[in-house]
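My structure is below; once you've seen it, I'll send some questions.
Of the protein chains in this complex, all but one are displayed in their positions.
For clarity, chains are labelled A and B in written order, and residue numbers in each chain start from 1.
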Amino acid sequence: MSTSAKTRIVGAPVPRKEGADKLLGRARYVDDIEREGMWYGATVRSTIPRGLIRSIGFDRRIDWSEFAVVTAADVPGENYIQLIVADQPCLADGQVNHCDEAILLLAHPDKHKLREAVDAVRVEYDPLPPIFTIEESERQDRIVWGTDNLLKSFLLEKGDVDSVWRSAAHIVEGEYRTGAQEHLYIENNGIIAEWSAETGVTVWGSLQCPYYVHKTLIKIFDLPDEKVRVVQTETGGAFGGKEDYPSTLASHAALLAMKSNHPVKMVYDRMEDLAATTKRHPSRTRHRTALDKDGKLLAMDIDLATDGGAYATLSSTVLSRATLHAPGPYSCPNVRIHAKSWATNTVPYGAFRGFGAPQAVFALERHMDEIAAALGIDPVALRLRNFLHEGDTTATEQVMREPVIMDKLLDRALRESDYHARRARFARDNPTSAVKRGIGIAAFYHGSGFTGSGERILNSLAGVDVAPGGKVRVLVSNTEFGQGTNTVLTQVAAEAIGIDYDDIAMAAADTGLVPNSGPTVASRTVMVVGRLIERAGLQLITMLREDAGLGAPYTREEFFAACERLRAAKGEVVSLVRYEAPPGIFWDDQKYRGEAYPSYAWSIHLAQVAVDTVTFSAEVEEFWAVQEVGRVLNPVLATGQIEGGIAQGIGYALYEKVLLQNGHMANNQMTNYIIPTAEDVPPIHVFFEEIPFRYGGYGAKGIGELPHDGPAPAIVNAIKDATGISFHSIPLLPEDLFAVLAAHRNVEEPAAL
Amino acid sequence: MSESWPIVHFTVNGKNCEVQAPPLKRLLDVLRGDLHLTGTKEGCGEGECGSCSVRMNGELVNSCLVPLLQAEGADVQTVEGLALNGKLHPLQQAFLDCGGAQCGICTPGMLMAAAQLIERNPHPSMAQIREGLAGNLCRCTGFMRIFESVLAAATEAAEPAPKQARDAR
Partner (left out) sequence: MRGNAEAHELIAPGSLAAVLKLLGDAPGEWTPIAGGTELMVAFAAGRLGARKLVNLWGIPDLRFIETAPESIAIGACATFLDLRAHAGLAAELPLLAKSAGWIGSVANQSRATVGGNLVNGSPAADSSPALLVYDAEIEMVSRRGRRRIACAEFHTGYKCNVLAADELIYAIHLPRRFAYHLQYLRKVGTRRAMAISKVALAATATLQGDVVSEIRLAAASLAAFPTRLYRTESALLGHKITRETIHAARRALLAEAQPIDDIRSTAEYRRCVAANLLEEFLLELSQKGAPQ
């Protein structure tokens, strides 16, 4: 298994596999698809954050006999979405626990009559007192989930933090907060569902994980595996927002299809998608850190809390990743992390690129700069003094067995950005300028793949087959939603088999067709599934050599001829492989100790920010990202992933705010949920270092989520550098900067003179 | 009521069309529904995201904000009309070479905005490219590859390189 040997296709900037279709406008997203006899579906949602449903009334002006109406009572099986804990009802049954919770579904062939009907359903509630913040939930004087509001908790301990406080030269404390963030994929959630008594349920739609949806549908409908089929359509962006939510939408559409006996399409408009679907968990992290007189870390005591919303969904795994990323790429002998996820009466939070790491890294990297300031040490020097190296152990006692080159990455970042010269220039110019400039750093890692034994539990199966007279097909349930799955897995297959890029096709992500190679999440696709495809391709060649007389070397014509000989002998040409854990991965889920992740990608972000003291707005003027990500399988796609993740991270820090009023998203329109435009994104400079990971597909590690972890702390550190003021909370809008910057002076007094 | 709706005549990608539908029907819905040209997308319905951008009488418009009646006599171009005679438009080729499309949902509108830009201004500066694309939101790329694609297409238009164009099959 060669990870760094010379390759023909892997490592080359081959064009996107499905690129031509997307560019020609031929790619078919779910709303581009119509079915014969199709009806449309809509959802009646809760207008209160918590309460009992007293009654549901149907206004007589509508002829309800034309409609299919579905409530919780219509669910044939279990009325729950199957994630980690089955606590989230598919449809509210007697009680609602958040605004915009789905209560009732309607279907009709006419979209306009459907709209009128939604408005004609009158739900009456007996409201219950809601809670909206982590603090309210922690107080536990009002219980809204389980017996104690606590969705999940972890305790991670290394060494003995309490032994250190008395003797430590320095103790620095800080509290940091992050807000909710909306994915804002440009394609809203959508599903088309069909139902029949003979074939069961089939759904097509915009989704990341066909088998996740399958897992919920079989329980909702009480059907055997083979009677539920889930097919992904071309997906216009996901970022985690289509990891769990589609299970809910697919259940809704399929229930309506069953009740109406027609195919049903449900595609949300932007207002509904913004208000009703998952977002990134808000967080609050408290750091208490002990250091010696030279700024070497002695102990980290971290209290990390997330707001999970009304149901558990993925809060426990988000909390897990947040916990494991909270201590950062630093060597520290004593670490304690108390992590808790709390329930509130808001729309349940879910997966979003980074999955707890952006929250944890924001707190840590902000705190590192606060430590640097408190100790009078340069932020660069502080980090260099404490970085992990090969042979060191992490907070979970994982020994770094691969090289860790954070020093080299930081050095490169400083060089590429001409950091010292820039800072000197800003120090000189800022005092007499209305625009203050600064540069901030963030240093971080992102664990690739599922935590600990997660991959063993997934037990992924993947492979390739060859259709008669046709191409080699890659058989995976992993999906393309812009990040390049189709392209890189094709590259891996072509490389392993020794044929051309165009000889490979991706089989449709259809549970009726492909094995379960696990979800497309956690930056696992290229590393884990790529590895499976690499092995499957090599296994196919072995099979052809042993059973079909394939020689060595061989041409592509000889390869295909051998495939036909194999087909004649065995009836089919297929090569499947199962996941094999890399050696030495031991993880204790109780003690939170061991190899948390099989590999890590490492990164340094540098942000140059300009703060305009006239308007109190901060803008990122330039950005540098240096990362070690294992083997880069496609440089154009990889660069695009880093740039896109950084743009989202910039939004997370400076532009994107979810405004809740009584638990409902009040700014649920694109005009009021602000992401950076083409005029707002700075020039982004991306540099890769590669240390091939021997157990990843052709040496790859994950990169999809890594770039979203760094921008927010780098930016807020830059704002501190520019203004001297520390901010502890994001999103950091001009109004927030104003509140602090203008607090020191009388606004009537001229500012500049 | 449908007999009283006017028949609106316009051309789409050079082809004559006649549509009888409510006069306030959004041009976006007419393109996607009545004319089955699903390349143009709806991302927001508020004229914010630009994924519904088309060119109407040589101007870039958000088709979600154009009532059908106002398209009378217009010459409309959608993404389906960019490629000519089976060959990718230089912009499409550039997007393919430079990674300008990831999930692809913003791409049709982005291409129309880019086509408008370089037709009006064959040598746009970065500032002009940013302004020209400011109405097209992309959540995947961070825009860098898109800027590079537009620059590449603009340069190509100025001095075409002898390279193999990819067939639009």
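Methods note: a contact is a pair of C-beta atoms (placed from the backbone, for glycine too) under 8 Å apart; a residue touches a chain by one contact, two chains touch by 3 or more.
Keep in mind it's a predicted model, so treat the numbers as computed, not measured.
The chain not displayed here makes contact, within the full complex, with A, B.
Here the missing chain is touched by one residue of B:Arg26, B:Lys41, B:His89 or B:Arg145, and it is B:Arg26. Listed residues A:Ala678, A:Ile691 or A:Leu732: the one in touch with the omitted chain is A:Ala678. Within the full complex, the residue among A:Asp269, A:Asp418 or A:Glu580 touching the omitted chain is A:Asp269.
Summarising the interface, chain A meets the missing chain with residues 111-112, 115, 269, 271, 434, 613-617, 619, 655, 659, 666-667, 669, 671-672, 674, 676-680, 734-735, 738, 742, 747-753.
Think of the hidden chain as still there; on chain B it touches residues 1, 21-26, 29, 42, 45-48, 50, 53, 59-62, 64-67, 69-70, 72, 113, 116-117, 131-132, 134-137.
What we mean here is this: only the chains that are shown with their structure count from here on.
Note: centroid distance chain A to chain B, computed from Cα atoms, is 30 Å. Within the complex formed with chain B, the chain A residues making contact are 13, 15-16, 18-29, 31-32, 183-188, 234-239, 269-270, 481-484, 636-637, 639-640, 643-648, 669-671, 675, 677-679, 681, 683-684. Every residue of chain B that touches chain A in the complex is listed here, in rising order: 32, 37-46, 48-49, 51, 78-80, 82-83, 88, 92, 95-99, 101-108, 111, 129-131, 133-147, 166, 168-169.
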